[in-house]
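Read the structure below first, then the notes.
For this depiction, one protein chain was excluded, whereas all remaining protein chains were kept in their positions.
This part shows chain A:
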Amino acid sequence: MGIRFILMVNKQGQTRLAQYYEWLTLEERRALEGEIVRKCLARNEQQCSFVEHRNYKIVYRRYASLFFLVGVDNDENELAILEFIHLLVETMDRHFGNVCELDIMFHLEKAHFMLEEMVMNGSIVETSKANILSPIQLMDKAS
């Protein structure tokens, strides 16, 4: 399991999307998100994007008001995860057109779906924007 969880959190520390690849109870999740948000949001632009937390690592990146936080195993490639985050943002950008926090709020399910296209079982399965978006576009058309 390379990726353990993906979080999107806004500047105020509110979770906007949470995807876990291992089962955690609500209480564990609440505690985890609280700790991580406190740790990462306090950091500034000049600091690096990797934070060690418990027995794994968090790779995060900020886009406008939204933080993308990915929890990964220690031997996962940090830079590749940063690239993955960027890809995720680009994909959403292409779909929503200049994506913002509100898009994700109101289309949470779709954002989850995109993530599911990209990541399965904690490992990245798809890295092509077109491939990720085509099923979503098909479904949009169908409904």
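Going forward, a contact is a pair of C-beta atoms (placed from the backbone, for glycine too) under 8 Å apart; a residue touches a chain by one contact, two chains touch by 3 or more; residues count from 1.
Operating definition for what follows: contacts and distances are computed from a predicted model.
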Omitted chain, identified by the protein name its UniProt record gives, among "Aspartate--tRNA ligase, cytoplasmic", "Adaptor AP-1 19 kDa protein", "AP-3 complex subunit delta" or "Exostosin glycosyltransferase 2":
"AP-3 complex subunit delta"
Which listed residue (A:Leu41, A:Val89, A:Leu108 or A:Leu133) would be found touching the missing chain in the intact complex?
A:Leu108
Chain A positions in touch with the non-displayed chain are 1-2, 14-18, 21, 23, 26, 29-30, 43-44, 46-52, 75, 77-80, 82-83, 105-106, 108-109, 112-113, 116, 120-128, 131, 135, 138-139, 142-143
